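One chain of protein is taken out of this complex; the other chains stay put.
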Amino acid sequence: MAKPKDTYYLTAHCPGNLGTVDVITSYLREQRCYVVEMQTFDDVVSGHFFIRVEFRPPSDTVFDEAQFQQSLQPRAALFAMQWELATAAQRPNVVIMVSRLDHCLNDLLYRYRTGQLAIEIPAIISNHPDLQRLADWHHIPFYHLPVNDDNRAEQEAQVLNVIQECEADLVVLARYMQMLSPQLSTALTGKAINIHHSLLPGFKGEQPYHQAYDKGVKLVGATAHYINNDLDDGPIITQGVEVVDHSHYPEQLTAKGRDIECITLARAVHYHIERRVFLHNGKTVVFTS
Amino acid sequence: MAKPKDTYYLTAHCPGNLGTVDVITSYLREQRCYVVEMQTFDDVVSGHFFIRVEFRPPSDTVFDEAQFQQSLQPRAALFAMQWELATAAQRPNVVIMVSRLDHCLNDLLYRYRTGQLAIEIPAIISNHPDLQRLADWHHIPFYHLPVNDDNRAEQEAQVLNVIQECEADLVVLARYMQMLSPQLSTALTGKAINIHHSLLPGFKGEQPYHQAYDKGVKLVGATAHYINNDLDDGPIITQGVEVVDHSHYPEQLTAKGRDIECITLARAVHYHIERRVFLHNGKTVVFTS
Amino acid sequence: MAKPKDTYYLTAHCPGNLGTVDVITSYLREQRCYVVEMQTFDDVVSGHFFIRVEFRPPSDTVFDEAQFQQSLQPRAALFAMQWELATAAQRPNVVIMVSRLDHCLNDLLYRYRTGQLAIEIPAIISNHPDLQRLADWHHIPFYHLPVNDDNRAEQEAQVLNVIQECEADLVVLARYMQMLSPQLSTALTGKAINIHHSLLPGFKGEQPYHQAYDKGVKLVGATAHYINNDLDDGPIITQGVEVVDHSHYPEQLTAKGRDIECITLARAVHYHIERRVFLHNGKTVVFTS
Partner (left out) sequence: MAKPKDTYYLTAHCPGNLGTVDVITSYLREQRCYVVEMQTFDDVVSGHFFIRVEFRPPSDTVFDEAQFQQSLQPRAALFAMQWELATAAQRPNVVIMVSRLDHCLNDLLYRYRTGQLAIEIPAIISNHPDLQRLADWHHIPFYHLPVNDDNRAEQEAQVLNVIQECEADLVVLARYMQMLSPQLSTALTGKAINIHHSLLPGFKGEQPYHQAYDKGVKLVGATAHYINNDLDDGPIITQGVEVVDHSHYPEQLTAKGRDIECITLARAVHYHIERRVFLHNGKTVVFTS
């Protein structure tokens, strides 16, 4: 659900220290910003501190974002704090990549067109032409960029070009079914979310539902994670799960898993665009709502 | 799991206002207290603000609680703030009331004796003698206080007497199966947690599993709530749920519900003693962990 | 997921008795029908027996359905058995009724167009024009039949007319938001499924998410049930649930509930069309898969 447009997200992290909370909250108080929601995490293992504040600036003046950031910087610097300011008024650009399977795309498009996900979708990229009609119905440009072993570098250059042209804030691999090259993965670090249809780290790689069937597990699930250079091994954002039994062949697992894939991926995108996710040491801190 | 003994819980609530967060965090900073965990909730409907901070005082001096509280008070008063300071070093006294069914009691005692619930249990009160042996094994005084329609006022006076003698911080009705009088309910407002074996507000009153069976529901559950003067209608703290089907007669529902009753009640007690629950307008704000 | 076309569903129920299973299984054996899946329930409370068999007829001859039924009848009659034969080859006609909210409709249409729900949808009926475009995109006739207090009888006659013209096997109220008259409810007994956005019997009637918010529950859910003459009180088929907390206002509960409404309703339709649901004494027996 879209936040009011005067909502701001201030996120920050730094080494844990006395005063890390206060440096943020006292500044917001001085600036007469109203704290709507606030969460902190002090990681005793890594000694790192994380904070997310949702606030509304004073309504009696125009909020000067540049000024706000400029004045915050020297204070934050005292704590070696990395921080970011974002606003709900600016919907992030999300590029979606798909292959032939449409359930995750269909689900994201539904949440997009009904305003449940406060995003813009400037492009859908696919290595197959099948989902053009679905994109058309939503008036979203569809880029058919076929890929094979011979043209992979070229195709990825085209993909990256579309992403850059769109000024994408986030790339969502909604069952794209292709491994990205290390180059592309690296270029998209922290900016690309993949949905894998297993409870990672179980059943990495191809056909996880077949692997799950062969193993005879009694639960299957889905994992939304940031991509990195290791296949299906990036930082996990959120996971979902379903009970199954011996009567679920791979085909039934595939059918049963669809809903949980859709919901898990949409939740991860929602967390990301509301600035609820921090990447740290190959893992995530997620301030859920 | 028990918190380190130098953990303090500062909880506060007041009308929502600019500066409600800062008044707490800046004070903690001044006092050189380290914020371990912090949550806030700004209720846009009631316009009320809630905050919970877990902190550790400076380790290089003795923490003067009285001084800390005295200096906080005038600042908090500016916001009409109600607040409380508690410490993990002081385990709360929890009096447990039961009838004949022992699953919730057995579960609470296990968590108590293994240190998972950081409480003292100075007394177990029952209107039946059956669970004496279980209390004995844990070296906990057992008060057998039979009750019937004729002696109810008298028995409740005895109950209240035990509670007061023990300086109980919390009373847990672990399937006590007796309605408390309005007098006793009122005396225990906000200090007594009941477990009801249904998803309230569905199936209030007697034999909820029989009611659930008659209705043919496909989910049953348990609700932990503070007691008030209305039967099974007090502020809900937490709820749990289980899938069932047509083959579950009342006896099977009863069996299936036991685990979820135990877990739900233990979770509520855990939230309460870690000062995670606020009572407000007949509902609760619960900062879960 | 669609079953193979040579799949047959034989469902039966009768007073519990020695031989109720055998009368079915021995007949299937004689007819050289291969049992694929089989479930029974012997209700010790009502003394009633239920059986569902999924089978494939012999592949070396043409299966004579009429003959099969004719020969079964005298044997079934010995047990006062009510029974039905259905085939996966014949997709049931499902008429969907909606108002303005489209999430359940959108979900059902997705499952329909991808073959996950093996149904035909000959008509969508709505009292508002809003969802015409969604119907058009799926090439499904859309009947805009506005209703108000003055024209209710007339409108319901038109609704019933569409249902009859379509030879609907099932009517799905996918958030139709209008109470049906006793006449229409009665006409659709056992043939109309409604989705109600609460864990019935809690929060019947209007705005259940607002009711849930006011009560401060920590779980919300959805209930798919057959309609009857009592508002939101028909036999329950299946229910779904979500964890919520104090920060979920009615708007957030509404948003959070959407997914579980969709999934719960789709599951109920799936059970119905695969002949997994028996209506009995105001409750259901559901042989889940």
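Note that the chains take the letters A, B and C in the order they are written out, and that residue 1 is the start of every chain.
In this text, a contact is a pair of C-beta atoms (placed from the backbone, for glycine too) under 8 Å apart; a residue touches a chain by one contact, two chains touch by 3 or more.
Because the structure is predicted, anything quoted here is derived from the model rather than measured.
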item	value
Missing chain: touched chains present in the view	A, B, C
Residue, one of A:99, A:238 or A:254, that touches the chain absent here	A:238
Touching the absent chain when the full complex is considered, from C:26, C:82 or C:183	C:26
Hidden-chain contact residue, picked from the options A:200, A:227 or A:263	A:200
Touch with the omitted chain, as defined above, among A:98, A:168 or A:286	A:286
Contact footprint on chain B, counting only the chain that is left out	1, 37, 102-103, 106, 110, 114, 116, 137, 247, 251-252, 255, 258-259, 263, 289
Missing-partner contacts on chain A, residue numbers	41, 43-45, 199-203, 215-219, 221, 235-239, 241, 245-247, 249, 282-286, 288
Absent-chain interface as seen on chain C, which is shown	18-22, 25-26, 28-29, 32, 34-42
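As a convention for this text, only the chains that are shown with their structure count from here on.
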item	value
Same-residue or different-residue interface between chain B and chain C, half as cut-off	same
Inter-chain centre distance, chain A versus chain B - centres from mean C-alpha coordinates, in Å	37
Residues of chain B touching at least two other chains	41
